[in-house]
Every structure is written in structure tokens, then in C-alpha cells.
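Omission of a single protein chain aside, the complex is shown with its protein chains in their original locations.
Right, chain A next:
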Amino acid sequence: MPMQAQEIEDLLRESFPDAEIQVGGHDGVHMSAMVIDESFRGKNRVQQQRAVYAALKGKMDGANGDLHALALTTKAPE
């Protein structure tokens, strides 16, 4: 089932309560998300994006997942 931007943001907010989060896209299947969080500092991009995928709790799991594609941008605050 497609996901609303708000659902994605809510899931991310649970794992990253103090992050700056922007979710874009509108078809619920091809979405984008930017997460800027202090917990990313010192981590490489793979580690940062794994943390985001973990927060989405399986919503990205391929053919059976709700989200087909999520373009991700992650970084620590400047």
C-alpha cells in the first residue's frame, strides 16, 4: 500500500526525534526524504542511510514493501 508523506515523517520522527526531516513526493510510491540529525555525525553515508531504512521498519522491503523508491539525503547538522 502506498504511504503518505506524513506516515513516513511520523516513522522517521520516532527514531530521530530531534532531526530536521523533509519528506517530498506525492504518489506514495516514489518518495524522497531528507534527514539531518546529530546522530549521523561521524558516520558514513551507508551507516546513515541504514539507520533511516531501519527506522522505516521494512516499508522498503522490495516487491512486498509499501515504498518502491525513497530518494534519501542524510547528513549531520552543519
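Basically, a contact is a pair of C-beta atoms (placed from the backbone, for glycine too) under 8 Å apart; a residue touches a chain by one contact, two chains touch by 3 or more; residues count from 1.
Convention: contacts and distances are computed from a predicted model.
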item: The complex's invisible chain, by UniProt name, from "Cytochrome d ubiquinol oxidase subunit I", "Sn-glycerol-3-phosphate transport system permease protein UgpA", "DGQHR domain-containing protein" or "Glutaredoxin"; value: "Glutaredoxin"
item: Touching residue (missing chain; options A:Ala5, A:Ile21 or A:Met60); value: A:Met60
item: Residue ranges of chain A at the interface with the undisplayed chain; value: 45-46, 49-50, 53, 60-62, 65, 69-73
